[in-house]
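For reference, the structure is listed below as structure tokens.
Heads up, one of the protein chains got dropped from this complex, but the rest are sitting where they should.
Naming follows writing order (A, B and C), and every chain is counted from residue 1.
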């Protein structure tokens, strides 16, 4: 891998990290769950951080163009940034402002930037899988070699749509890369305790979807593996699955202290920080430091923009519902 | 296999066959679909025949006792008879009579005999799988070595509950035998055209459920394979899957002429009639002839009983709905 | 032309004029089990008339993805009862995607969910769920009763660009009728199927025909029924109903769905809020549909039942103003 490429991957990760750190701060007190109680917060509702998982979207999305599509999960900030969205408009959305990507209608769990092919985060586990399947049909109808990248967690492989969507994609040889971000936790439950067999890749293979397993904290390995699989897909080889093993550094949502995890094991896991691992390999401390500074600066500007941004007007609650019967809000 | 056992298996198949043949006749004109139109029929609504698939329930259920449980599909007559239900009360149910197992409330698609552990046919493809999983929890809570036999078709392995139910059963090491009756058709669609990978068993193995594949038209092979798997399950080995390859001799429902199938291939397939195959191996023509006669006699009596049986009273429509709020039918 | 063919011809016309229209569902390649897709795969190929596995969640979810990425899918669910396997995709995804994403994408699609009683098919194949869909923001809900409407409304549904729950009736496939393809239908517009003076009967789908039979019976007892076929459940034609209620002062709402929390309740509630009309409802009892004929009959709306309710309503104490 050349230096420029390596630095670009690092930059994507640094930008995601900076975003997540800022969002985390802004969300304290934003939701009453996991024993936390509600107080004033700039980011309201459940906020799912991808801190520590940055290598997966960075490595995968480096192979995607703006005309490729992506579906995401509840933990979607990393995917959104890696696909090319602007952090300031994302932060505005998290702050619920009119200038957010969704005009304040979606927030973190539904963050989307269709202009870069990011078809939305989703609050329902595994719900993005069938949507990705349909989007791939549309790409094929259009012609060309575009693909859909479909991200989901290790918990999602126990929901029906995982089976249905993979089978369907294989039957129709659709251009999809399924990406299982296996952070080994599903909310407060260790996934291994509720997942039989060898996991995402083994299941995929049995459903006719080949793929690869990779260290999801090694951005170069992710980049390599995703590149190979995407090349096969673009050549008409049908769907592939990338099973990326990573680790959820934070709690399930930002207010979750995750006290249910083993402290010693947690300490070991977080040593494998993907940014640290990449930095060791890149070995250009000054440049990396500059990238980090830039990323933090970008997010500081995003925060400032979000603070200053206007709230949506109440009447915006009534737009983009449906055209037929619009105006009939109470009968 | 000893003679007595072989004859018993043959007898079960003969009884199912006789029942299906009679039900088929009684259902002509019972539903408007597949180009057929509605006329007077004794058996109304969609009737799914298991003609030609008799070896699977016969071979599996020979290993089950009355305290073992069974969940079924829309094509459930064979399972019901093999589990020990009485053809006359079944036929009464198909005729919609008060003396049917369900009091006329269910018909063919919901035929059930809880007194022999048959927990019901189901009109929703794959819906029996989660129900079987729950029943297995109950058996385990009760203690002992009872099992659940969970039947479903090859089309059902493309629905989410297949994945969810097998994973769950494996995680909890539940006492279930999953039985995929692979008759290679799902309504008018050849299953191979819509099923990726190597099918039911391969998928099960990837989800942590071991099993076996078997010629589902060879009742002795089914008996052997099911016996081995059930022994493992009863010893606490957790769930197993039996993938039985068979063939749907009739149309999807009794009024479906199945003109969408290749005629020559169909002719070849129906030569492998499980009763004929078993008869060749048993080689006791007189006894088999007697068994066939008996079976047809039993069904003739069932038909006569059904014809003579009383209809449910209209007020029976209001029983067994719910206790809380019973009587509040319109507000 | 029958009701199934009328839908098929509407779809065919739409597919000819708009290359983004695609169909997906089980058995559609063989024309659908009621013939409502007859010949379409031969005409448009397997990429536009897509045979699917038995994967309801993915059928509906894929349609959402197709729509967001520029296609206009028509989804076949066989019966509304099986769509219960795809409710997350319909309600949480299709209905909300445009809104949640702030208008960045929209889900123009038609989901065909045949509704109503289906003779001898028992509890899991006989439901009428229009009230559920009317309750969900984002969805349009259509229930055609005639071949003409199944043609015109299907075309209108495809054209509107919203997610439409399109409720053909499970027992109307064979219904014959004239179809004038050029006659446009507008979503949200009721039809006065029969004008009358004494009692307004508001209904839709198969019960339109039942109500027309009831009108003949009531006529003999000197009661004149005005039968309004809503055709679109959401948005329903308030103006037409309120205008008729103002003329007759008495309204019976009747539908095949369970009466409790059925869509008739919404109409009755609106009438109570806005008029002094006397209102009554006649829906199915709140029991699952039984298989046996005498049990199933308890869930059926009959001409006699409607006529009796209307005659009684005619003689009910008049409303005061």
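As a working rule, a residue touches a chain if its C-beta (ideal position, glycine included) is under 8 Å from a C-beta of that chain, and two chains touch if they have at least 3 such contacts.
Every value quoted in this text rests on a predicted model; they were computed, and no experiment measured them.
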Which displayed chains the unshown chain touches: A, B, C
Selected from A:15, A:44 or A:63 as touching the chain missing from the view: A:44
Residue of B:45, B:100 or B:211 in touch with the missing chain, whole complex considered: B:100
Residue of B:58, B:112 or B:291 touching the missing chain in the full complex: B:112
Contact with the hidden chain (one of C:19, C:216 or C:269): C:269
In chain C, positions touching the absent partner: 81, 84-85, 87-88, 91-92, 95-96, 99-100, 122-124, 129, 131-132, 134-138, 234, 257-258, 260-266, 268-269, 271-273, 279-281, 285-288, 290, 320-321
Chain not shown, touching residues in chain A: 30-35, 37-38, 43-46, 96-97, 100, 102, 104-107, 109-110, 122-126, 155-156, 158-160, 186-189, 193-195, 252, 260, 311-314, 316-318, 321, 328-331
Positions on chain B where the hidden chain makes contact: 69, 71, 100-106, 110, 112-115, 119-120, 122-124, 127, 129-142, 160-161, 164-165, 167-168, 171-172, 319-325, 328, 331
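To be clear about the criterion, only the chains that are shown with their structure count from here on.
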Taking each chain's C-alpha mean as its centre, the one farthest from chain B: A
Chain A and chain C, separation of their C-alpha mean positions in angstrom: 39
Euclidean distance of C-alpha centroids - chain B vs chain C, Å: 34
Geometric centre distance via CA averages, chain B-chain A, whole Å: 44
Interface hub residues of chain A, defined as touching at least two other chains: 160-161, 164, 167-168, 171
Where chain C touches two or more other chains, by residue: 52-53, 55, 57
